[in-house]
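As you look at this complex, bear in mind that one protein chain is not there, while each of the others sits in place.
Letters A, B and C name the chains as they come in the text, with residue numbers starting at 1 for each one.
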Amino acid sequence: MEPVKLTAKDYKTSVPIVWCPGCGDFGVLNAMHQAAAELAIPPENLMVVSGIGCSSRIGGYVNAFGFNTIHGRALPIASGAKLARPEMTVWAAGGDGDGYSIGTNHFVHTIRRNSDLTYIVMDNNIYGLTKGQVSPTTPHGDVTKSTPMGNPDRPLNPLALALELGATFIAQGFSGNVKHLRDLIVQGTRHKGFALINVKSPCVTFRGRQEFTVVREHGVYLDESHDPSDWNQAHEVTQWSEKIPLGVIYKIEGVPTLDQVAADLQEKAREKQHFESTKDLLRIFH
Amino acid sequence: MEPVKLTAKDYKTSVPIVWCPGCGDFGVLNAMHQAAAELAIPPENLMVVSGIGCSSRIGGYVNAFGFNTIHGRALPIASGAKLARPEMTVWAAGGDGDGYSIGTNHFVHTIRRNSDLTYIVMDNNIYGLTKGQVSPTTPHGDVTKSTPMGNPDRPLNPLALALELGATFIAQGFSGNVKHLRDLIVQGTRHKGFALINVKSPCVTFRGRQEFTVVREHGVYLDESHDPSDWNQAHEVTQWSEKIPLGVIYKIEGVPTLDQVAADLQEKAREKQHFESTKDLLRIFH
Amino acid sequence: MRDVTLAIAGSGGDGVITAGDFIVQAAARKGLNAFMLKSYGPQIRGGESSARIRISDRPLYSQGDFVDFLVVFSWKDLARFLDEIKLRKGAVVLYDEADKTPPEEFPIDAELGAELIPVPFKKMAAEEIKVPLTKNMVALGVIAELLHLPLDAIKDAVIKKFGKRKPEAAEVNIHAIDLGKKWVNDNLPKGTQIVLEAEGTDEPKLVMTGDDAVAFGALHAGVKVFAGYPITPASPILEFLSKWLPNFGGTVVQTEDEIAAISYAIGASWAGRQAMTASSGPGIALKQEALGLAGIAEIPLVVVNVQRVGPSTGIPSKSEQADLYQAVGGTPGDIPRVVLAPSDVEDNFQVAIEAFYLAEKYQIPVIILSDQFLGERSETIDEKVLFARKRVISRQLAKLNGGEYKRYKLTDTGVSPMTIPGMRGGQYITSGLEHLEDGRPTSSGTIHQVMSEKRARKLHLIAEESGFVRTYGDPEAELAILAWGSSKGAVREAVEAAAEQGLKVKAIVPQLIYPLPEKVLDEALQGVKRAVVIELSYGAQFYRFLRAYYDGLPAETYSYARGGANPLLVSEVLEQIQKYAQEA
Partner (left out) sequence: MRDVTLAIAGSGGDGVITAGDFIVQAAARKGLNAFMLKSYGPQIRGGESSARIRISDRPLYSQGDFVDFLVVFSWKDLARFLDEIKLRKGAVVLYDEADKTPPEEFPIDAELGAELIPVPFKKMAAEEIKVPLTKNMVALGVIAELLHLPLDAIKDAVIKKFGKRKPEAAEVNIHAIDLGKKWVNDNLPKGTQIVLEAEGTDEPKLVMTGDDAVAFGALHAGVKVFAGYPITPASPILEFLSKWLPNFGGTVVQTEDEIAAISYAIGASWAGRQAMTASSGPGIALKQEALGLAGIAEIPLVVVNVQRVGPSTGIPSKSEQADLYQAVGGTPGDIPRVVLAPSDVEDNFQVAIEAFYLAEKYQIPVIILSDQFLGERSETIDEKVLFARKRVISRQLAKLNGGEYKRYKLTDTGVSPMTIPGMRGGQYITSGLEHLEDGRPTSSGTIHQVMSEKRARKLHLIAEESGFVRTYGDPEAELAILAWGSSKGAVREAVEAAAEQGLKVKAIVPQLIYPLPEKVLDEALQGVKRAVVIELSYGAQFYRFLRAYYDGLPAETYSYARGGANPLLVSEVLEQIQKYAQEA
């Protein structure tokens, strides 16, 4: 078959999009469509695995093998898929509740295993789909449906957490800047290893349109002065309190990925054990 | 009633101890008995909540309200107990599998809420009770029952993780030094807020007695030169690769605890709403 | 008419639900009965939504099968609700003339002979009120005038809503309502009216949703710690208690997940305070392991499941009765537990109280099986009935006499003395392991058997607690409908309709599902020759459950079971009755 030039349009689906008008996630979706085209991934070789949430609906909006799974489990399902088919590209996606609340355990251990996924978190600091309860990234003191007298908890810092856990690629994007976000997704996908892309993707319904303005005003695009291979610099950036860092914060190569480790192990086992068939294996029972 | 001087013996129970001879957890148990005596907590005012694992059996070995719960859930159960009875002392306890594998989500969010518990993790780098599988703190490359060709994963660093998450008290002890560990438990208990005490507590059966020697040889007791209120110093200590830090690594006061926040909220609500009875509340339905 | 069902369909921005709420509140103020269902598309804001309100001076048990009066802001939006909104023959349909869909494309069956009336809702709001958003208020005025709803009460409701904070908003809205009213008088011939002939009483009623009712019931029963994680359609319980529990000395924690939520509740209850958690199917699934802990450790606990359509994510915003198996058998091992099923909004309140009563008295986890249809609907409630049942109890503490304390003492009732922290000499070990009387773990099969028996003894006593079965209809009937939970409404109405048709039938609806109150069921089934078990579960879970656990089913017992999403209709039940009933 002759190669056809793929465009963003080739990654759209006919599934009706049910996000609220103005939702930040539209920008993320566009960036994903554009990134897929730029990477020229044949749609049938792309898997998009999401959890449950407004953001997680994205699993159905990309022409790919899309899987809108269950709440909090996008990462292990995506990791299982990648392990099964390492030749495919796997994107995982979801919200701040999905990834940093119910899914935290998987977040921590997926990073530890360096599962070769690009994980796009649409961080809107709220639970959108369930209509406005507090999330782990909701600022302290904010009134939400489940914190009518203000959020008593201190928010989680997912970038710093990922860094501490040894994530090999950490970036932050903004759904208001599709081009920049597209580039981050492209870089994250090319990165061999777990790539976290936390996206400031405002929920206009439960946190208002001004969230876009906040990111526009406080967002700082990292320039060449930032060396993403320097852990300490990266750490400092994750600790910014007023400014919001945008761009690739941290990146190291060469850490073996889950699927590479598995392939190596298979080779080693074959060398050592060389069973040709399960019948051969009977000898261990004698 | 006249106050009676409590000794470590008052905290022992008649429950048969089923640890293997030489298990590190004996030292932890002794330290807990001694710490309780030093703190003079009446046994009926002490709750000891553990998960499931060899280490978690400790919930039954202290004369207290002991709760050997289910695997991975010691922290939320202990937090619920503390919230219900803030006037009591609550210790949570368990293993590295219990706390840093299945329980990781709770570990992260319990720290975030600064639930006022002293959490004693008997970190033996292995799953003891299930007879020797890999744990999140098993060193890379080690052969275990579930990693016959060597642990492919990089170990988790619980101290660094806790620090990044904003834990207000972080210490490391050694079951081979009961007195030191007792002091850590006493300090952790006196600390208002979440206190993590990670204890190097060797599993002699699945990792051998030499684990004691390793800690003896590489353990470094933090002295006055270490300022536990300095985050950066603490961070450096958590990153040691050859040496094993022992002592209080980090400590800050004044962060509101979960139960304090709850009490404040109750007061605020009463001031604002002053419903005297549920009958009063009927007015919201009119 | 003494009983009118009206529906309003539009987009999220149309204020459909707000209009519906005002109507219900107005009815309540006048002492009328009202019943409102809200329905949304998958879009959080701006998607289609509908409100369906039934009003009468007679008691209302269901949403009503057919709509008498329909307001359509957009035909496209209405089209999404055709599964749910069925018009009665000759219904009145008001539609916004701004929607330019040609009449032949209206998604309405011509054979129904509906009276179609175009109304300039949008235009009046935009041009006369100058606030396009008041379109719903204009419609409210039109509806009120046509149905003879109490306009004063509606205006009171509007004023209450905007209250002191936004008096101008109240004014604009009232203006819009008046405009709607005027439009009717100016434009429609008198005969168009469907006059609601219901006479209100002087006793204003309360308006409550089922989720609020169960939360309020828990509050009344003394809950002190509530831990939950948001999920449709159970989140309102979390939100209600977040707002009101602190005032009563309690605490709400939105935990990191559902496992943590039930764990917090277990810890709190073990420590001595009444505790609850709530969720829906997927979240309840995650709680099963911890539920087993509460079972074997004999910790009082209340777990609310507001059922939605499953399996898996299913249809989150719709109702089904297919989590019964999970409630009865979702946990490994033979665990003692109680399953209670409320059947209407007021019952949600009562069942919450009963749940704490049973949990505390028998030291057992109690599951409340509510559902979306109960949880999210609004009903008017008589204040006086609310606090009538009096089974509020607190923790029953052991009396320590200095002797050896045995937490799991073998007793005739199966209930053993329980202590809580702070009670000197009351220390013991709690665990999920099988244990001896003093709580120490054991691996003896003999003791496992004895302890299983002890725990099961509690169930025998619970099955004999009074008041857990409701029967309706003809006590002498040979045909019985067996139903549970929210199916009750349609069943009860169908039984009444059948009586009017001269058919003899009774309905039996247990509120206590597990353990089944067998003796009372036996009595209720005396003389019954045929039974139909009716439920909204594709797998006929209640029918199978009864077969498994109950010996008294008539030999001729049939199952009528279908999957959920669409609520049970009175006509569906009636059809079953007609099929099997003898004439009076």
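Please note the rule applied: contacts are C-beta pairs under 8 Å (C-beta built on N, C-alpha and C of every residue); 3 or more make two chains touch, one makes a residue touch a chain.
Small disclaimer: the values here were computed from a predicted structure and weren't measured.
S.K.: Which of the chains on display does the removed chain touch in the whole complex?
M.R.: When the entire complex is considered, the left-out chain reaches A, B, C.
S.K.: Considering the complete complex, identify which of A:33, A:106, A:131 or A:207 is in touch with the unshown chain.
M.R.: Final answer for the missing-chain contact: A:106.
S.K.: Just name the one of B:35, B:54 or B:246 that touches the chain not displayed here.
M.R.: B:54
S.K.: Thinking of the whole complex, not just what is shown, which of A:7, A:210, A:239 or A:266 touches the missing chain?
M.R.: Answer from the full complex: A:266 touches the omitted chain.
S.K.: One chain isn't shown here. Among C:333, C:467 or C:527, which residue touches it?
M.R.: Of the listed residues, the one touching the omitted chain is C:333.
S.K.: By the contact criterion defined above, which parts of chain C meet the unshown chain? Give residue numbers in ascending order.
M.R.: Where chain C meets the chain not shown: residues 41-42, 83, 259, 280-282, 284-286, 288-289, 292-293, 295-297, 307, 309-315, 317-318, 320, 322-323, 325-326, 328-335, 431-434, 441-446, 448-449, 452-453, 456, 537-539, 541, 544-545, 547-549, 562-566.
S.K.: Given the full complex, what residues of chain A touch the hidden partner chain?
M.R.: Counting over the whole complex, chain A touches the hidden chain at residues 13, 15-16, 42-47, 49, 52, 59-60, 63-70, 73, 76-85, 87-88, 105-106, 108-109, 113, 258, 262, 265-266, 268-270, 273-275, 278-279, 281-282, 284-286.
S.K.: For chain B, which residues touch the unseen chain?
M.R.: Residues 18-21, 52, 54, 68, 70-72, 97, 101-102, 104, 127-131, 133-134, 136, 145-149, 205 of chain B touch the chain that is not shown.
Basically, only the chains that are shown with their structure count from here on.
S.K.: Based only on mean CA positions, could you tell me how far chain B sits from chain C in angstrom?
M.R.: The mean C-alpha positions of chain B and chain C differ by 42 Å.
S.K.: Take the average of all CA coordinates in chain A, do the same for chain B, and state the distance between these two points in whole angstrom.
M.R.: Once rounded, the distance between the two centres reads 31 Å.
S.K.: Determine the centre-to-centre distance between chain A and chain C, using the mean Cα coordinates as centres, and give it in whole Å.
M.R.: 38
S.K.: Which residues belonging to chain C are in contact with no fewer than two other chains?
M.R.: Touching at least two other chains: 246, 256-257.
S.K.: Note the residues in chain B that touch 2 or more other chains, in rising order.
M.R.: Residue numbers touching two or more other chains: 105, 108-109, 113, 262, 265, 268-269.
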